[in-house]
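With one protein chain withheld, the remaining protein chains of the complex are depicted in position.
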Amino acid sequence: MERVNRGSALMWVIVALVVVVGGFSILGGKGGAPSTETGPIKIGVIGPLTGDAAIYGEPFRNTVQLAIDEINATGGIGGRQVEAIYEDGQCNGKEGANAAQKLVNVDKVQAIIGGVCSGETLTVVPIAEKGRVVVVSPSASSPALTGISPYFFRPYPSDASQGNVLANIAYTDKGWKKVAVIQEQVDYAVGLYKVFNQVFSGLGGKTVKEEFSSNVTDFRSVLTKLKAEKPDALFVLTQTAASTQRILKQMEELNWKPQIILDEASAGDKETLTTYKSQLEGALTSEFIPDLSNAKLQKLMSDYKAKYGTELPYLGYMAPAYDIVYILKDGIASVGYNGEKLATWSRTIKDWQGASGSVTISSDGDRVGGYSSEVVHDGKTEPYKK
Amino acid sequence: MDIAIQIALNALIAGAIYSLVVLGFNLLYSTSRFFDLGYGAIAIAGGYAVLYFYKLLGLELWSSIILGIFIAGILGFCIEKIIYRPLRTRKASSAVLLIASLGVLTVIQAVLAILFTSQFQTLGRGAGESRTFEIFGGAITQTQSIILITALVVMTALGLVLKYTLFGKAVKAIADDEEVASIVGINSERMIGIVFFIGSAIGGMAGIATGFDTGLQPTIGLSLLLKGVIAAIVGGIGNVYGGVLGAFLLAIIENLGAWQFSGEWKDAIAFIVLVVFLLFRPQGILPK
Partner (left out) sequence: MEYLIHIAVLVCLYGILGLSLNLVVGETGLISVAHAGFYGIGAYVTALLLVGLGMNFFLAMALGIIASGLVALLISGVISRLRGVYFLFGTIGLNIIAWSIFLNWQSVTRGPLGIPSIPRPGIWGLDLYQNLQFLFLAAASLAIVYFISVFIKKSSFGRVLNSIREDEEATQIFGYATSYYKLAIFTIGAMLAALAGALFATYITYIDPSSFTINESIFIFSTIVLGGLGSSRGAVLGPLLLVFLFEGFRFAGFPSEIAAQMRMLAYGFALVLLMLYRPKGIWGTFRI
């Protein structure tokens, strides 16, 4: 056994620690002081900026920055510029907690926009609550977040109404008795399936479900199996348009073109709709963006494209993200930049008009109302008419 | 009967990609003897290189592919030279090499995400562009057939090279015992460098194939690598034909499992197969 020279090893450790901790406090000192009355307004933002869920985190970051830039260009809020501090939550509870700890206790923000995933959000809320910081999520949809804290609200409805709407139309209007479901194993999809299944079976229908974990890219055998069930329709329940595109492509290769029910994660992705136009013809879906003719939404989409060079994806999540920044602007202008006051104020939001439609927040923090059903026609979504 | 045929075809397609992964992995592992996490990322980098040349620069398809394969090879070669070789010279343990390769994986993934964003991208140009062949009621596309043929060609070529050329014999010697090989006069350092180039290039092919078939994201390298590991162990570590056999077997079991059980247990099934083989036949089906 060889013994490492203890003295030098110890020195090495100490040096490393000093460098890291030192850099930490020097650079961290930048954000350490709480916002003064005249300094910039610092808002925390938590999202999955790296990892598999970065496909949401990146546009989310971009959308928030877009809104902030717009606000700053018109003078900021009460004459103060707005600054976002972005932290990576990696769609994971532990990282979300780390990010929240830093934002609440080191940067001393009064508001946090995020998380994007329920997993991140569920650990952020308790920490924010302790620090009396308000948390607003554009897309975390877990039912566990309903009423979790007076410091949390979300301009995003719970999955319950989407599942309900779809199940009713599928059974009653379309007369589909057997629906195959290919579902990703994420909280959003699991929750939505549960509601859909409950309502659909309650009406007398039958579902056949296959699940897949998020890292799967080869759906061929699962699809083959579902195809053999000869269902009236296939419900593609994924978290990302990427998985949906893979599924649609593989379905086409397998020569299977059933009627499709789409969830909003994919319905909101224009590229999916146009690329898979023929397969998606007549597909049933439901989004809570009532229609793409919402002027604010259209402006958001064109501004995003102009600034970032790509189409805005996942409208169902990004429109609320954009709205959140403006909602906070109104809140701060109204009650000042204070977490506690903003939290109380949030429950008074009623019929606030945004890119995602009309926003009303109920007493448990959830958005009221929400989903309208739609049909895909010629590569675009349109409101569903009986 | 339709379903069974389609399941079988699905397995062929998946197996072809796994074959490419395992061919490269086997080559690298047999000479360097450590679990290189970076390999998965280098494979994906090859796919992204093709994305860059073909889609962003608009170069012609086959030139882009050749460039992509070459870049994957060079990347692997450089990493071996700069990182793994110094570590091995210092007689670092395989655990240390593993951690270093984790660093490599993390860095490459981060770079790919910065350059290409984390969004999912395919190399093909839209849906339905590829001709589909009907075989006994099942469907397979032209692209998939090409991938399948490529995998078989590479396997044959590699098998022949390793068996009949001087180079191949030298590689085998190093795989058996590096020290003895250098005593006998084989420049093992240079050989390992070349092996890393070839192995990474083959990995790049797997990445490119994945890019055409199921699409690219910076983070899919690790699971691709793990599939290759299972295929290698099932088929026989160090044996070229064994690896390919293992790859197709793995694909068949995965797809059968998805068919007979539920799709969501696909990962667990693959790894249960791994554990079973480790227990009862660790040398694999075709031992060296």
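As written, the chains take the letters A and B, and residue 1 is the first residue of each chain.
Quick note on the criterion: a contact is a pair of C-beta atoms (placed from the backbone, for glycine too) under 8 Å apart; a residue touches a chain by one contact, two chains touch by 3 or more.
Predicted model only: the values in this text are computed from it and were never measured.
Per the touch definition above, the residue from A:187, A:253 or A:323 contacting the chain not shown is A:187. Only one of A:87, A:218 or A:366 touches the chain withheld from this view, namely A:87. When the omitted chain is restored, the residue from A:63, A:123, A:266 or A:286 that touches it is A:123. When the full complex is taken into account, the listed residue touching the unshown chain is A:49, out of A:49, A:165, A:195 or A:300. Across A:67, A:82 or A:104, the single residue that touches the chain missing here is A:104. Residues touching the missing chain, restricted to subunit A, are 1-4, 6, 9, 12-13, 16-17, 20-21, 23-24, 27-28, 30, 49-50, 54, 57, 61, 65, 84, 86-88, 91-94, 97-99, 101-102, 104-106, 118-119, 122-123, 126, 131, 142, 144, 148, 185-187, 189-191, 211, 213 (touch as defined at the top). For subunit B, the residues in touch with the chain missing from this view are 33, 35, 37, 83, 86-87, 90-100, 102-107, 109-111, 113-114, 222, 226, 229-230, 233, 262, 264-265, 267-268, 271-272, 274-275, 278-279, 282.
Here, only the chains that are shown with their structure count from here on.
Centroids of subunit A and subunit B (each the mean of its C-alpha atoms) stand 34 Å apart. Residue ranges of subunit B in contact with subunit A, taken from their complex: 2-3, 6-7, 10-11, 13-14, 110, 113, 117-120, 122, 126-128, 132, 139-141, 144, 210, 214-215, 217, 219-220, 223, 254-256, 258-259, 262-264, 266-267.
Chain contact summary for the complex, subunit A toward subunit B: residues 50-52, 54-55, 57-58, 182, 185, 210-213, 215-222, 224-225, 227-228, 240-242, 245-246, 248-249, 252-255, 275-276, 313.
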